[in-house]
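Here is the structure we will look at, set down as structure tokens.
Excluded from the complex is one protein chain; the other protein chains are retained at their positions.
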Amino acid sequence: TSSSKESSNAELTDLTVLLDWYPNAVHTFLYAAQAQGYFKEAGLNVKLQTPADTNDAIKLVATGKADLAFSYQMQVAVSRSEDIPIVSVAAIVRHPLNQLFALDSAEMNSPKDLIGKRIGYPSSPMDEAIVNTMVRAEGGDPAKLNYVDVGWDLIPSMTTKKVDAIIGGFVNHEKLLLEKEGEKLQTFDPAEYGVPDYYELVLAASEEGLRNKGDAIKKFLQAATKGQEYTAQHPDESLQVLLDKQDKEFPLDPEIERKSLEVLLPLMDAGAEPFGSQTEASWNSAIDWLTNHQLMKKEIKANEAFRNL
Amino acid sequence: MSRGISASAPVILFVILLAICWEALATIFHIPHYIIPKLSGVFISIGENWELLAKHCGVTLGESLLGLGISVVWGTIAAIWMDSSSLAKRTIYPLIVMSQTIPMIALSPIMVMWFGYEIWSKVAVVVLFTFFPIVVNTADGFRTADLDIGELMRTMGTRKRDLFLKWKIPAALPGFFTGIKMAAAFSVVGATLGEWLGGEAGLGMYTKRASNMLRGEEVFSGVLLLSAMGILLFLAVQGVERVTLSYRKNAKS
Amino acid sequence: MSRGISASAPVILFVILLAICWEALATIFHIPHYIIPKLSGVFISIGENWELLAKHCGVTLGESLLGLGISVVWGTIAAIWMDSSSLAKRTIYPLIVMSQTIPMIALSPIMVMWFGYEIWSKVAVVVLFTFFPIVVNTADGFRTADLDIGELMRTMGTRKRDLFLKWKIPAALPGFFTGIKMAAAFSVVGATLGEWLGGEAGLGMYTKRASNMLRGEEVFSGVLLLSAMGILLFLAVQGVERVTLSYRKNAKS
Amino acid sequence: MNGVVTKQQTPALSVRGLTYSFPGERPLFDDLSFDIQEGEFVSLLAASGMGKTTLFRLLAGLIDSPKGEIVASGRQISLTEAASKGAQIGYMPQKDCLMPWRTVLDNAALGLELNGTSKRVARMRVMEQLPLVGLEGTEHKYPHELSGGMRQRVSFLRSLLGGADVLLLDEPFSALDAMTRINMQEWLLQVWEQHRKTIVFVTHDVDEALLLSDRVLVAAISPVTVLEEIIVPIPRPRKYETVMDAEFIGLKRQVLSLISRTQHRSGLEGESL
Partner (left out) sequence: MNGVVTKQQTPALSVRGLTYSFPGERPLFDDLSFDIQEGEFVSLLAASGMGKTTLFRLLAGLIDSPKGEIVASGRQISLTEAASKGAQIGYMPQKDCLMPWRTVLDNAALGLELNGTSKRVARMRVMEQLPLVGLEGTEHKYPHELSGGMRQRVSFLRSLLGGADVLLLDEPFSALDAMTRINMQEWLLQVWEQHRKTIVFVTHDVDEALLLSDRVLVAAISPVTVLEEIIVPIPRPRKYETVMDAEFIGLKRQVLSLISRTQHRSGLEGESL
């Protein structure tokens, strides 16, 4: 594009962004921004990197090995209570993606029906707390739930009937994959059953990073916002950029990613607010919920956990 | 006894030194506690959670021992079989090598499908980790048994059983113990990995959960205990070896 | 050559049988393809993606070989050191055992911190996997060198260097090769695991992503290639061993 | 007793048309035939490297010979049968082949143990015999703590206690001093006479061969096609002074002249040193 000429001679600032997972539809806006030259225009040289998991990503950002990392609102809160100095700078996906799944054949009407059944979850106490809340909201006794830690194998554990329901799967990924396999699913959104309607995906920076590279991060967010706007307007073109990029490493399934993006776009939309903006209310409710479930080692202040740049 | 202590003095000193370095470096270089927590913090965490840790220790130890036991029994049988039949050797050995080249985590759904989320999936992983060193080293022990002694026994009209009991087995014992020592060290890692594939209890699950909750001290207290468990298993086997192969000790002095 | 083929006939037959069973069972029992795909599907997937797979193969092979090379060099040096000084032995050996008892994935942030996301973090994992068998087996080889030959050489006024070159090294070679063979099998798993800790390329990354996408065929094509790579590395080392230790072959016939 | 008596019995060992060579080597034996009678004491003399040990291994069924036939006590010897046939043959190898993980006591008791004797009884019997081989007090030592000659004696004791009727002894006394050797010879003859064993004895000591044997077999030319036979008609019990007798010296000269025909770079007897 024409704008790339102007910035090509200017000094570019390096910015490393750690993804939450391998590149997929949720990252489309970054690839779109990259392709449209928005980052370069903003004087940035953005490097996207896939870590082993988001726990690693947060630590690497906190130690300055990377500038930004995709993380989860709950994870940022817990990190801060563990004295890991990171701050959420943008809410990327504004609603829970992590929902409770059961096979249609399990014939559940409410999370309460889980009592006496087995629930698979991926080694995270947070997931247990979510289901407990959902069951309690329906008047059930969470103490009667059977949890099975299924590690990495959420889907196989359910389809081979080792468990009756799973928590930890995302509506924009696991659900789509299962449907593609011909399995009918029931999903229960935690937000509808007493869990705060938290931000699923956020971008986190370290306190130190904000001090030193605050400007660059701000510019990055502005460019990303443009990327998101572009994606919303041209979802297919944007997605194609991602798919083409990934073809060289590992081909993504275009059908799945397209559906995923369809699911994601409304959940990423901040409405009247600018893309990524966060509210103290959301943070307060998330922190309260975590505190109630004893998932926080110590109290933290909501207004320190996030910053709208 | 006192000799054992003086023999292990260097490594004890070294470990203490290491511990001091750990604490000092973590303090001096301000290494973030969530990357490497201070050793003191780890010990405090162990102290606070010792009841829970003891329970999880027991679970992991049980899985390790069970898996190790199965590997010892079946590994020895496989080694014996491989030694007694070249057909078996040419079939089993490549398969065992193959089993080691398969990145097991890729097969975790299969493990779970076959063995479920009970103790058996963990035991299966332990077996996968420990079978190989036992078979390889025991088979090696058999293979290097002094052929002249075997010939001599054959002239005495020795039955196959006695050839095994009185020639092959004593000759293979050193290799067998080397194998079990290696397997003992591996078994704990195997159990940990097994727990990561899904499990309710055990130190592996403890560290994974702690890691998901970003609690560095707890992760490291789990790791420390796992490592200690592995080393203790190793030392236990070494102790049995020392007693069993006492004739070798003399041979070296 | 023809002898080599007839010697490996049983295992080839067995593998073919295994392949047929795989295909048949997957078909008959309707096992979901993302848990165990049909073998034919796996081959089709390999055929479709072979260019990509070849690229990833190259990456993983490079990591494995680099790590293996480093382990061979440093493992041998460590074994030599342990053999020449009992202090070193009593210090290094427990540390090496310790290193094997630590569930490495628990330390992945440290690996990444120290070695970054480039090839070095993968190589580090490979080294962690392969160092141990090489050190243990080589040290064992040194330890079992015939002391009488060593004594004889000492009376000949042999310098330390020659004692090593002409006595210890030839005596340790069989153990050394056993160690490298085991390490070769492990190296590929190490590289895979390293890639799981974060990487852009390699068969490990390929299988991990495929597994996340529920693409069983692609997972298994990665696994199959990884396993083949491990076996080929193993066989390559075995080939070198056969040539180097030809005197032993005679000793057995 | 002497050689003439035993001649009338059935052969304990019978070799017919034996031909053998190690793969890729010159043949060691070519169409060799000979008999050892039951109860006979036969010595085998041949230069180093001519195949005595190999012959013993063939007789003991440790190597299969593609050509020729070896019959022990009426039974064909072959590799596959060897393991199952019971302790028909007691072989004392040239190397001592002691088990490093067994003490002197348990090494010597091996043959008895394998015969089905209980461990306790086997040990008791060994303990009784240890003084006879001059090893009293060493029962709890391991082989690496023994001198060469002591190892040889343990090996010898093990073979004798094995209980086989045919003994193949491969240079059993080569590492022993004169005195110890005499004791061993004495004891061996005692066992031979009491238990009516058949003994084939490899030695490089011509005096020893003549003093102990009914017959001396000499292999002179390689490949061995024939074993030259020298019957020792000296009556038993023999005395060590016998070596000075004219008859003995005559036999010795005969043996030495056979041996010196060996196709071998050879010094002649009486050559100057």
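So that you can tell them apart, the chains are marked A, B, C and D in the order they are listed, and the count of residues begins at 1 in each.
Just so we're on the same page, a residue touches a chain if its C-beta (ideal position, glycine included) is under 8 Å from a C-beta of that chain, and two chains touch if they have at least 3 such contacts.
In this text the structure is predicted, and so the values were computed from the model without any measurement.
Student: Please identify which of the visible chains the hidden chain touches across the whole complex.
Tutor: Answer for the hidden chain's contacts among shown chains: C, D.
Student: If you put the missing chain back, which residues of chain C would it touch?
Tutor: 146, 148-149, 151-160, 162-163, 166-167, 170-171, 173, 245, 247-248, 250-251
Student: Could you list which residues of chain D touch the chain missing from the display?
Tutor: 22, 45-49, 51-54, 94-95, 131-132, 134, 145-150, 153, 171, 174-183, 185-186, 189, 204-206, 211-212, 236-241, 256, 259-260, 262, 264-267, 269-273
Methods note: only the chains that are shown with their structure count from here on.
Student: For chain B and chain D, let me know how many angstrom lie between their CA-based centres, rounded off.
Tutor: 50
Student: Measuring centre to centre with CA averages, how many angstrom lie between chain A and chain D?
Tutor: 86
Student: Counting only residues that touch at least 2 other chains, which ones in chain C make the list?
Tutor: 34-35, 109, 113, 196, 208, 211, in rising order.
Student: Determine which chains touch and list them pairwise.
Tutor: All touching pairs, sorted by chain label, are A-B, A-C, B-C, B-D.
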